[in-house]
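A single protein chain has been omitted; all remaining protein chains appear in their positions.
Coming up: chain A.
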Amino acid sequence: MCVCPGPRRIGIPVRSSSLPLFSDAMPAPTQLFFPLIRNCELSRIYGTACYCHHKHLCCSPPYIPQSHLRYTPHPAYATFYRPKDSWWQYTQGRRYASTPQKFYLTPPQVNSILKANEYSFKVPEFDGKNVSSVLGFDSNQLPANAPIEDRRSAATCLQTRGMLLGVFDGHAGCACSQAVSERLFYYIAVSLLPHETLLEIENAVESGRALLPILQWHKHPNDYFSKEASKLYFNSLRTYWQELIDLNTGESTDIDVKEALINAFKRLDNDISLEAQVGDPNSFLNYLVLRVAFSGATACVAHVDGVDLHVANTGDSRAMLGVQEEDGSWSAVTLSNDHNAQNEREVERLKLEHPKNEAKSVVKQDRLLGLLMPFRAFGDVKFKWSIDLQKRVIESGPDQLNDNEYTKFIPPNYYTPPYLTAEPEVTYHRLRPQDKFLVLATDGLWETMHRQDVVRIVGEHLTGMHHQQPIAVGGYKVTLGQMHGLLTERRAKMSSVFEDQNAATHLIRHAVGNNEFGAVDHERLSKMLSLPEELARMYRDDITIIVVQFNSHVVGACQNQE
């Protein structure tokens, strides 16, 4: 997710009429963005962003008619060249030489790029005695920004049951999404803990004893945690649970997951904001907390415990349930609502939360205050703090912040903050045996693929991998030879067809490489992946995907028990 419009949106021909408007609106945020990004030591993205906008404004109109065919060979060319092989090759060779971006990646090269960030986790199955409704998950991400601004997290709650999975889409840098990805699950886990466990943990901290582990993380080696801030983060978390302990009136009521999720989201956002206001004597940390607060992140988090599935969503990432109908076909059930201009209820909410005279300015050009695409997010204090507070913090902040034009910039029509909240919308779904998997993904996926296609591709991939229909002879005349042929065929199919073990990788392959017929086109895939860093963001957004697979047997058994 980026504050600036992605190339796809502007590239859609229908919208071309709105271009002038965009052009008008662009300068402020774009210019303001650069210094911040540079300050994040991402000097390269500076170039990207610059190039990106430059192109939009000057060169995009000629591209528009071609945009969604950009990487498929033009049929006319093909027929024209191919009959004469030698000439065709010659031409190809020439093209290689003259236009450097035209080289191709080999399939192994493509695979190594696609698989660089893939991660799979299988819930340890204790000898067929699997008590979890989650079989495991596959996750992966493909950067478009450099470095990537998306984050992902997955963890098992150790003191309560259940598993947490989430995707986080950062904007204006990755500081906020990084912080949320490492902190949010602790807030959720703490919110879910019973009073006694909280007391036990607090006593352990108080007396310096070993702490009960709360989360077991399932991380890809590239998913890092900030060492420097861990003390600060821990103290904020501790204050939270201390308050939870104090608030407890002694009635041991059942903890409501929905409420816990909402509280955790709000609390973390509040802590991010507070930490930035208070600052830190350590100048590195001080700058870090400010960067976290001034950048933003959306979050889409699933909590699975037995048959209870809760999805908490803030922003425009999406959770999609893959349901297998009785006839074997796949259908998609959306478990989250996007918080953006396409969601009328969100637009309505924003208008109600602010005075009538702001009705026109609060959502402008499909953006919050004409700037921000998601209508809910972590961080982004520019849309939350009062003008006074923003000025005070920036003035007392480090020089880097002071020099930063973006942070100093106050959004237009900024009368009645806050305009932005991190409060999630929580959806509850009771899992059924036909619910086979859940896809959590950032908008990078959803804007390239229809949800129905996403579910079908994952569904077919997973069934192909695991659930080949068993064979039964059942009264037919079958000879040993025929059976043997059939079995050998099935085995070959199992082993060779799926080069992607990981469902998320498979999905990214489709998202990036699909041609207009919905099939992966290697040439297109290769081109998309070999785009220079500064161009990549024009054609696609960061994509982060988690595919959680459910254990239908366990889900079915849970259902039958009740």
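We adopt the following convention: contacts are C-beta pairs under 8 Å (C-beta built on N, C-alpha and C of every residue); 3 or more make two chains touch, one makes a residue touch a chain; residues count from 1.
Simple rule for what comes next: contacts and distances are computed from a predicted model.
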item: Undisplayed chain, where the name is taken from the UniProt record, one of "Pyruvate dehydrogenase phosphatase regulatory subunit, mitochondrial", "Signal recognition particle receptor subunit beta", "Integrator complex subunit 11" or "ER membrane protein complex subunit 10"; value: "Pyruvate dehydrogenase phosphatase regulatory subunit, mitochondrial"
item: Residue touching the undisplayed chain, where the options are A:387, A:410 or A:471; value: A:471
item: Option touching the unshown chain, where A:158, A:274, A:410 or A:483 are the choices; value: A:483
item: Residues of chain A in contact with the chain not shown; value: 126-129, 468, 470-473, 477-481, 483-484, 487-488, 490-491
